[in-house]
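Note that one protein chain is taken out, while the other chains of the complex remain in position.
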Amino acid sequence: MTLLVLLDYAAVLVFALTGALVASRAQLDIVGFAFLACLTGMGGGTLRDLLLDRTVFWIADPNYLAVASGAAAVVFFTAHLLESRYRAILWLDAAALGVAVAAGSGIALSLGHSAAITLVMGIATGCFGGLMRDVVANEVPLVLKQGELYVTCAFAGSLATVLVAPLGAVPAALACAAVTIALRAGSMAFGWRLPVYRARPPKS
Amino acid sequence: MTLLVLLDYAAVLVFALTGALVASRAQLDIVGFAFLACLTGMGGGTLRDLLLDRTVFWIADPNYLAVASGAAAVVFFTAHLLESRYRAILWLDAAALGVAVAAGSGIALSLGHSAAITLVMGIATGCFGGLMRDVVANEVPLVLKQGELYVTCAFAGSLATVLVAPLGAVPAALACAAVTIALRAGSMAFGWRLPVYRARPPKS
Partner (left out) sequence: MTLLVLLDYAAVLVFALTGALVASRAQLDIVGFAFLACLTGMGGGTLRDLLLDRTVFWIADPNYLAVASGAAAVVFFTAHLLESRYRAILWLDAAALGVAVAAGSGIALSLGHSAAITLVMGIATGCFGGLMRDVVANEVPLVLKQGELYVTCAFAGSLATVLVAPLGAVPAALACAAVTIALRAGSMAFGWRLPVYRARPPKS
């Protein structure tokens, strides 16, 4: 269980950094930074816990709020040191996605859910926080950006959790994070992608 | 109860088709199709189950996930055969709305809720999946499109459930779906509508 708690902390921290960086692009004040950091950092896990009918993780342990708010404060005072905040958001988001998918699928597995539910919980935990961040801040959701893998990475990572699970929870979490992040990084750096739908006649 | 399960399956299937068609307009890959199909197909019922504090229906029975993903795959490979995907979305959405409203209001009734809660659950189940689809995909939400009945159809259908309920669950579900779909179709085909608010002075 300790591993899953660590993964939740790491996912909250890194997603909160991306939320605060989006807040910096929107030129919000420090409370706005903390708001977007908490929404992004804890949105995915909150959805997972509501769906699985568990106590919401940050209500059970409010330290998560301190982590997300601290990340917001750090970004507020240091973001100007970054050369490109947009690139920082993309790469941190990739790392956070990997960790959050591992946390979500790991918790579903540890509760004894089936492979199908484990897959969905990994995807929901990984994608929902960033989706909320982008919808609220009126940016194009990374989840749906054309020509890049995103949900696919979360899906592959969740699948890795399910496949590696017989070897133990730690290898499963490592495999999940590694697969998710590698695929996402490959997609951003080398343009890896799946074939997209293209209508033969013009868009109707 | 079997009837309500059937209605849930039908609503998931048809809403998933609309989600996948929206994915085709956004030129996503097949995982993006499945993501939008699941979100649209299961969003309304998920909200209903969270509000009513039931086990979320697709966690209790993961076959719903297979239905929505299968619908996404079918659309991915056949959507180019459609003459107008936008018209297909509109008409499938109308059918899905009718079935989902019947599922939502029927379940609320079967749990012994009051007429007011039944009305709201019908509307929430019917409208939320499509709303999520449109917000995430950045389309104008059908729910709020001017000069067309949408929420009104869901409201009238839920009302039909309440009024016909004394005759049994099957007639109530049939009446609900028929009223919802007929009103929505009439609104699209013949321009049926309620008077809208129009300010006398220009928009302020």
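Per-chain numbering from 1; labels A and B assigned in written order.
In the analysis below, contacts are C-beta pairs under 8 Å (C-beta built on N, C-alpha and C of every residue); 3 or more make two chains touch, one makes a residue touch a chain.
Small disclaimer: the values here were computed from a predicted structure and weren't measured.
Engineer: Considering the whole complex, which of A:Phe76, A:Phe128, A:Phe155 or A:Tyr197 touches the chain not shown?
Structural biologist: Of the candidates A:Phe76, A:Phe128, A:Phe155 or A:Tyr197, A:Phe76 is in touch with the missing chain.
Engineer: In the full complex, which residues of chain B touch the absent chain?
Structural biologist: Interface residues of chain B facing the absent chain: 50-53, 113-114, 116-117, 120, 123, 127, 131, 135, 140-141, 143-144, 146, 149, 151-152, 155, 193-201, 203-204.
Engineer: Considering the whole complex, not just the chains shown, which residues of chain A touch the missing one?
Structural biologist: Counting over the whole complex, chain A touches the hidden chain at residues 23-35, 38, 46, 50, 55-56, 58-59, 62, 65-66, 76, 79-80, 82-86, 135-138.
Just so it is clear, only the chains that are shown with their structure count from here on.
Engineer: From the mean C-alpha coordinate of chain A to that of chain B, what's the distance rounded to whole Å?
Structural biologist: Measuring from centre to centre gives 28 Å for this pair.
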